[in-house]
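One protein chain is absent from this view; the other protein chains keep their places.
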Amino acid sequence: MTVSYQYDVASSTSGGFTRLLFKWKGSLYKLVYRELFLFVVAYGAMSITYRHFFTEDQKRSFERVALYCDTFMNYIPLSFILGFYVSFVASRWWQQYMAIPWPDKLLHSIAVHVSGYDDHGRMLRRTMVRYLNLSLVLVLRSISSAVKRRFPTFDHIVEAGFMTSTELQLYKSVPSTEFNTYWVPFTWFTALVREASLEKRIIDPYGAKLIMEEFNDYRQMCGMLWSYDWVSIPLVYTQVVTIATYAFFIACIVGRQFVEKSPIPYKMKPDLYIPYFTLLQFFFYMGLLKVAEQLINPFGDDDEDFELNWIIDRHMKVSYLIVDTLILKTPPLTKDIYFD
Amino acid sequence: MTVSYQYDVASSTSGGFTRLLFKWKGSLYKLVYRELFLFVVAYGAMSITYRHFFTEDQKRSFERVALYCDTFMNYIPLSFILGFYVSFVASRWWQQYMAIPWPDKLLHSIAVHVSGYDDHGRMLRRTMVRYLNLSLVLVLRSISSAVKRRFPTFDHIVEAGFMTSTELQLYKSVPSTEFNTYWVPFTWFTALVREASLEKRIIDPYGAKLIMEEFNDYRQMCGMLWSYDWVSIPLVYTQVVTIATYAFFIACIVGRQFVEKSPIPYKMKPDLYIPYFTLLQFFFYMGLLKVAEQLINPFGDDDEDFELNWIIDRHMKVSYLIVDTLILKTPPLTKDIYFD
Amino acid sequence: MTVSYQYDVASSTSGGFTRLLFKWKGSLYKLVYRELFLFVVAYGAMSITYRHFFTEDQKRSFERVALYCDTFMNYIPLSFILGFYVSFVASRWWQQYMAIPWPDKLLHSIAVHVSGYDDHGRMLRRTMVRYLNLSLVLVLRSISSAVKRRFPTFDHIVEAGFMTSTELQLYKSVPSTEFNTYWVPFTWFTALVREASLEKRIIDPYGAKLIMEEFNDYRQMCGMLWSYDWVSIPLVYTQVVTIATYAFFIACIVGRQFVEKSPIPYKMKPDLYIPYFTLLQFFFYMGLLKVAEQLINPFGDDDEDFELNWIIDRHMKVSYLIVDTLILKTPPLTKDIYFD
Amino acid sequence: MTVSYQYDVASSTSGGFTRLLFKWKGSLYKLVYRELFLFVVAYGAMSITYRHFFTEDQKRSFERVALYCDTFMNYIPLSFILGFYVSFVASRWWQQYMAIPWPDKLLHSIAVHVSGYDDHGRMLRRTMVRYLNLSLVLVLRSISSAVKRRFPTFDHIVEAGFMTSTELQLYKSVPSTEFNTYWVPFTWFTALVREASLEKRIIDPYGAKLIMEEFNDYRQMCGMLWSYDWVSIPLVYTQVVTIATYAFFIACIVGRQFVEKSPIPYKMKPDLYIPYFTLLQFFFYMGLLKVAEQLINPFGDDDEDFELNWIIDRHMKVSYLIVDTLILKTPPLTKDIYFD
Partner (left out) sequence: MTVSYQYDVASSTSGGFTRLLFKWKGSLYKLVYRELFLFVVAYGAMSITYRHFFTEDQKRSFERVALYCDTFMNYIPLSFILGFYVSFVASRWWQQYMAIPWPDKLLHSIAVHVSGYDDHGRMLRRTMVRYLNLSLVLVLRSISSAVKRRFPTFDHIVEAGFMTSTELQLYKSVPSTEFNTYWVPFTWFTALVREASLEKRIIDPYGAKLIMEEFNDYRQMCGMLWSYDWVSIPLVYTQVVTIATYAFFIACIVGRQFVEKSPIPYKMKPDLYIPYFTLLQFFFYMGLLKVAEQLINPFGDDDEDFELNWIIDRHMKVSYLIVDTLILKTPPLTKDIYFD
């Protein structure tokens, strides 16, 4: 579920982002606590070993290794790599949101141009929008684990009323092993447009053109959704970033230990037992990596992922409202209060 | 209210940005003075404690801790994280401005194509544009605290003349618990387009198409506004940035204190009592965080937030002017002064 | 005036950017010489004071302060903040150029579709394009100091032939205190389109649609121009950048002085009297700030600002050429030299 | 083949990117192991020479050179240059994906508007879409080594059924030495549109306009594909980045060796034999360079390159399905389960 916090940041003068720090859902804490736990355990184990089990000689060796790690881990250009990567992922994340089609414009166009309030007219409009939603369900099902869980088989789609069993049979008759056939209901939609034009249910030809133009937009966005699933961010880019982050913190386990003696005197930090700043770094860098992990597939199960199942339901209900239920429920034309 | 300062920077040769430093409204000073006060108090308290209440031993311990903080706070890659975050938020902020729909193009299209200067024609045009504005009010009311305050209940919208009470009843009859129904007046708008086409008030079919195309644009931008409210910037990103900034300044309270003795001689800065450069850093980093806080929700109450209530009024007045009042007040066709 | 130097950089092999260094108009030198003078005076005064008026004790104190400044001014992340800010301003600057509407496409459309070579037809076309230009003048007058200076009152606009006095009266009758009414002539334009359609001067309905579509584009860009003026880059962002830059150079006045003794031996730079590298830094950082100052309001009076007055004249002349003068001056249809 | 890993990162809470580290196809390891091997061999050879073959004097000289390299290789701003370059290449890579035309919208438009279920009608539609696919094959063949390998000669295209031999002859009769003539089949397509309009197979004129509009989109994207091939990223940019990376690692071979004596004591790292952090750097920097190498030509043979041959097959099959096979296989109009 998307975590909306717009209201909490309406004004920057009354607390600002501070209150956001105490949220749990979708928060940094929830996302990194597992990794943090592992890191703390490893760091503590190393610390105890050094303090209690090492001989003097081993300590001296360890100190050299720790110094070595501490010096050289700065060679890992973490903030730079993470910065570019996160900004790449984040812009892609928003593009993916923008690729989710909303049928509203198409619904209004159908409501205006496909006429007839008899059963046939109503069936026509309702079936047209049902096919639009059906194709969306089919493409979302193939890219989102959440939608897939909701509709594990085609029968679940039939049950939910997006499809009749006759339609399912027709759909299944199209071979779909080589490529995704989510667009088959779109062919039924266009057949209905053709039919409605011929039957003069769509009176003006420009009306059919408007519907087809809006439909093509809708069609293209379904294709985009599929494309974003098919073409991931190159694996090697993600691997480089992940390895860099993990390697950094593995080096921290050794390099950031308190050591009794150090050849560089001013590095002899006080023995605080808890490596505060290393933990802070853990929060920042691991936090940024988690930002990327959340955003890279916004059609999954994370707290921040787009609620596709809610969108599907919303589209279905709004569709029937706009092309059928509300179509005759319009207020009478009256003069507004500033009329004269 | 938006702070416009374009005129002050018309020329870069006469003072340039310097004069901007003396503005208060929407300024850095206004935004950070609370946080600055807290920081100064904490820093001063720590300074006094160190100078007057600590024993020699405690002082030596404190000096080690201060050195530790001073060294390690550079591990917080603040400028980098803030830079990327602010540039992400700022580009989103402008996209949000661009998503505010302006009906002007649609108004001109209606003025050209919906004919009739009798009462019915006037009512038709006025009602069409009223519905456009009504839907905008409804969507803005759900995303902006300022608009919500202006129209706390639907009755306020009726009172302001955006809606009749009959329309309100119709609007309320649509179930709106599951999803936002700001678009219901749009269905009334499209019904009027259909009606006007059938009554031949819209003479040319291409005129209706133009109106529907512009309407679809307008419709989509209302949806975009709602989307920007629904899908915030991932919480974890904002948290990472906020924690980094706050942690930095908490570390400053200790790490930037004047200390009497330091193992690194050249760090023995003169005892200036006031940590000038730390305060400067506070201005920069906290200032950048405040930039982000202001821009992240431009529909709130900040000095820089878009004046949605003014926009609503402007749209309403311009609407009636373009589709009704000015429609017959056109100058006679004359030869211009270069005619021959 | 825009400084065009495309020809000077046609080839990168013959001198490249080198020759650009010797330009004065719109140059770095012209922009920073005032600030540079102030900086040099301040720096010199401090230098003389240190060398000739300070006692030994004062010198030692000053040296500590200078070292302190020199060390801590690196805490000001100037290049980073300036980099992001300049890139933000520069992309906005180009968007603003792109928002300046060019009527050419609309002119061609009018020339093709509004027929009639009699006086009425000519008046119709000429008046249509005059209204387009008039609205542009009105909106530019409200956002650009240069255009405002050219047309200080509406009478100047009438004089220049953009408006008749009858039109001015009509224009003034629209209340304009609450919002900008630059779009009023656009309502006259659309009235002419309606009229021309009814009179069958625009023969094909699709012709009127094309004109309206292009007009809507033009209309939107005028609105964009106004928006860029209304919504500035958040003041606080500009303030943060300006304060950072100024603070840096104020710190330089102390921190970059030659000092006789320094606790860090290798910082004992040779006494060169002139702080070459600090001056270089002044050029870079102040130069970047000046880039931002120039670009932030491209409708002002800077050397680089868009020549709106020239654009207005150009549009007016091209308008009359395309829709009137050249409309019948077309060459006879002949076979080209490759015809067979 | 594109490496899709969206499912593996559906949730950031269950392992996140960790599991991606164990993939081989398209992975960092697969891409850098050759270069890594060369580097390790060179590094090892240098190490052995130093330890076993150098005299004491040679060792001292080597140590000075090593220190020199170690100090000065930090002058190579690798992470910065690589960061900007990779982000430039990556955004171009996605634009190239977006430039691959998908005929689906055009197919639906043809299915709606080109009527007739007799053999002639079917031939008409099938031939139209065949020409669309043929031009795509021709342009892809000229830019992609993979498609070129599949269709080494025009006869292979004829064999695969994209072209008849009559068409091939016609195609070959157009001189193609000076410029690419992949668009010749598009002229045949437009001829069919003209013919179908005249024969009233396309009943509504707006239908032909829709087809032509969608066709123009498709046409433009084929041109874009060709443009991306013609205009590469400037060679000198790629060379700068490549030289920087290689120079860095050549300097590493000397500068990162363990040395027995060093004038800077704290650089006397423990003798670990394996330069862990240098290897990590190798992974990061060479990995980023490999990201760029993969993305710079996504029409080649890399693991991540777009599967153009699959796309060609998919387009062909989907084309025939939409405009022919499925056109009459539409479900009957029924009431949906929420009808009343």
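Order of writing sets the chain letters: A, B, C and D. Residues in each chain are counted from 1.
One rule holds for everything that comes next: a contact is a pair of C-beta atoms (placed from the backbone, for glycine too) under 8 Å apart; a residue touches a chain by one contact, two chains touch by 3 or more.
Only a predicted model underlies this, so the values are computations on that prediction, with no experimental measurement involved.
Trainee: For the chain not shown, which residue from D:37, D:80 or D:338 touches it across the whole complex?
Mentor: Spelled out, the listed residue whose C-beta touches the missing chain is D:80.
Trainee: With respect to the chain omitted from the figure, which of D:257, D:294 or D:330 is a touching residue?
Mentor: Only one of D:257, D:294 or D:330 touches the chain omitted from view, namely D:294.
Trainee: Which chain D residues would touch the chain omitted from the figure, given the whole complex?
Mentor: 30-31, 34, 61, 64-65, 67-69, 71-73, 75-77, 80-81, 83-84, 87-88, 92, 119-120, 122-124, 126-127, 130, 143, 145, 161, 164, 166-167, 170, 173-174, 178-179, 183-184, 186-188, 190-194, 197, 205-206, 208-209, 212-213, 215-216, 219-220, 223, 227, 229-232, 234-244, 247, 251, 263-264, 289-290, 292-294, 296-297, 299-302, 320
Trainee: For review purposes, identify every residue of chain C that touches the missing chain, sorted by number.
Mentor: Residues of chain C in contact with the hidden chain: 2-7, 9-13, 16-18, 20-21, 23, 25-28, 31, 79-80, 83, 86-87, 90, 94, 97, 102, 104-105, 108-109, 111-113, 115, 204-207, 209-210, 214, 265-267, 269-270, 272, 276-278, 280-281, 283-284, 287-288, 290-291, 294-295, 304, 306, 313-314, 317-318, 321-322, 326-327, 329-339.
Everything below uses one rule, namely that only the chains that are shown with their structure count from here on.
Trainee: Quick one: which chain's Cα centre is the longest way from chain A's?
Mentor: For chain A, the chain whose C-alpha mean is farthest off is C.
Trainee: Just the number, please: Cα centre separation of chain A and chain B in whole Å.
Mentor: From the centre of chain A to the centre of chain B is 24 Å.
Trainee: Mark out which residues of chain A touch at least two other chains, giving numbers and ranges.
Mentor: In chain A, the residues touching two or more other chains are 31, 80, 83, 87, 205-206, 209, 290, 294.
Trainee: Give the pairs of chains that touch; include all such pairs.
Mentor: Result of the pairwise touch check is A-B, A-D, B-C.
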